[in-house]
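Everything below concerns the one structure shown next.
Here the complex is missing a single protein chain, while all its other protein chains stay put.
In this document, chain identifiers A and B correspond to the written order of the chains, with residue numbering beginning at 1 in each.
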Amino acid sequence: MIDPLFLLEAVVNGVLLGGVLALLSLGLNLIFGVIDIVWIAYVDLVMLCMYAVYFMHTVYHWDLWVAGVTSVVAGVALGLLVHLLIISPILSSPPINQLLATGGLLFFIQSFATLLWGTDHRSVRVNLPVLEVGGIFISFPRLIAFALSILAMLGLYLFLTRTFVGTAIRAVSQDRDATALMGANPLRLYLVTSAVGGAMAGIAGALLIIQYAVHPYFGGAFGPLTFMICVLGGLGSMFGAFVAAFIMSQVISVGGVLISTEMGYVVAFVIFIVLMFVRPGGIFAKRT
Amino acid sequence: MSWRRLWAVLIVALLAVEPFLPLGRMREYLVHVIVQIFIWSFIGGAWSLMGRFGLVSLGHGAFLGVGAYATCLLWNFFGLTPWIGGLVAVLLTVVLAVVIGYPCSRFQVVGHYFGLVTLAVSEVVRLLIIAERDWTGGSLGVSLKPAPSDSSVWALQFADKRVFYYVAMVLWLFGLWVWVRVDRSMASRAMEAIGEDETAAASVGIHVTRFKLGITVLSAGLTALGGAILVQYLAYANPDTMSGIGVSLRIVFAVVLGGMYSLLGPSVGTALTIALSEFLRIYFGIKLIGIAETIYGLVLILCIIFLPSGIYGSLQDAFRRRATARTAVA
Partner (left out) sequence: MLKLDRITSGYGAFTALWDVSVRVEAGEAVAVVGPNGAGKTTLMRVISGLLPVRSGRLVFEDRDLTGEKAYDVVAHGIAHVPEGRRIFPALTVGENLKMGAFLPAARKHYRESLERVYTLFPVLAERPTQRAGSLSGGEQQMLAVGRALMSRPKLILLDEPSMGLAPVMVLRLFDLIRRVREEGYTILVVEQNVRQVLKIVDRAYLLEVGRIRMEGRASELAEQDFVRKAYVGA
């Protein structure tokens, strides 16, 4: 039998992992829920932000927190660029073209990154201790990442519910014409949404680079996982994505300890397939 | 119409004769490239059977991967001839297609959502292949065990690539035949109706689920067949080039670029994309790793934005406009 302490540690790590996964999924979901387009290349944008932190901190020796802010700024800039250059021209194209455009962006970003920086793994060394709480070991960076991602999501929630612009963003996803009748420009709201989605990618990037190494194909690992979480939670449902993120992260973490790291992922994905068969709309399906 | 037939016959004749043309060293290379074009066009055509009716799958890598790996592993471990192994692979893929397709059809999972689900499935297949590295070879891939003799019909391995050339050509022509049969069938009309308005189609008695599932199964099965032939030709299978998001997107790109709704669109698109990547590969060689793919991705994005009906489709539109202009003037 497995050491229960080991298991507890896996559970805790699963929760911590879930935090960042939830952040990723919320960003992707926000954009889909409002603009009705899936940014297949979303996690690759995160990858670019991770590189930004790497260069700012490790190469140019800027303070880590400042580098983190740079990541967010980069994220916002990327979000705006993607929307203006790629999404805007194809807003009224058939879904397949929209999917292919963001898919093509994925190819482009991954290979451009390879061109610029090669395939080496780059990491940001963080000299932080490993905490020991009651016999289980928790990585400090991971804990900080979790805390910050929760804060970010809280910030997003407040933005969407308390501010005028945030409420307008929720409104435009429900009725575009009626929102225009309120005096709010739907296209500008889309732009803001893309910027917010980009910001979340930037935050996620900063939180991920202190835990994982970055390389041009980073999106290959986290991308499909993020998609799966979004689909599982019901595409368009923020709450669903949040819950699904923690479910998946638990399966991966605990499964990884019980069987093997890879099989942990495999089990998570198989569960995904099974759940798709049972509830294809996702656990909290909203958009049809 | 007859001059078009004549052109078709000429082109097919040229293709049939190519392996014996006196082109020196170029000939071998051309054979290799054209075989790939044949096989990938076939796969693209299989995808377009779903795509043209609105079932945009971004996960055909799953079917390709299962088709390729099943065939290869059955031969490697059990000595099962790929003639039967391929059939088994197709059947396995059909099962997978039903498992995914049935709930999606019944619960109206369409559009972006369907795309995302299929994308996830292709990644599951890829990761499963990598995880089970003990018998699949993981990310390093697996080589097809060489047959006892150099060329064997039983093992479907041939030293002379030109045999594969004709196998692939037959496959490609078979794919075109299937496309025409589907296009002319009742299923095509039904699928078009479903594509326009599912509820309305159901209300006139069209069995929506059955049709969607049927097309999905056909598309998946044919893709698996393509995968089986591909692995026999390359004698090597790799999870990243035969499953996962990368290959799935490439298949779709090629078809959309060439034109999703026409018979030859997938072939034209596949030929163009393979030609482009070969050209870039040769031009840049090993300097500037990644430049070829970067240009490839950029070209694709630009084509999506500026040529929404694909290259072949846009050409057809241009011809049609000129034809109507001519008749209008006359």
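In the analysis below, contacts are C-beta pairs under 8 Å (C-beta built on N, C-alpha and C of every residue); 3 or more make two chains touch, one makes a residue touch a chain.
Quantities reported herein were computed from a predicted structural model and do not represent experimental measurements.
Enquirer: Of the chains you can see, which ones touch the chain that is left out?
Expert: Counting the whole assembly, the omitted chain is in touch with A.
Enquirer: Of the listed residues A:Leu5, A:Val66 or A:Ala178, which contacts the missing chain in the full complex?
Expert: Missing-chain contact among the listed residues: A:Ala178.
Enquirer: Over the whole complex, note the residues of chain A touching the chain we left out.
Expert: 161, 164, 167-168, 170-171, 174-175, 177-186
Following the convention adopted for this analysis, only the chains that are shown with their structure count from here on.
Enquirer: Approximately how many whole Å separate the CA-defined centres of chain A and chain B?
Expert: That gives a centre separation of 31 Å.
Enquirer: Which part of chain B faces chain A closely enough to touch in the complex?
Expert: Contact set of chain B toward chain A: 51, 56, 58, 99-100, 102-104, 106-109, 111-113, 115-117, 119-121, 123-124, 127-128, 130-131, 244-246, 249, 252-253, 256, 260, 288-294, 296-298, 300-301, 304-305, 308.
Enquirer: What part of chain A is in contact with chain B in the complex they form?
Expert: 32, 36-38, 40, 86, 89-90, 93-101, 103-115, 118-119, 216, 220, 223-224, 227-228, 230-231, 235, 260, 262-263, 265-266, 269-270, 272-273, 276-278, 280-281, 287-288
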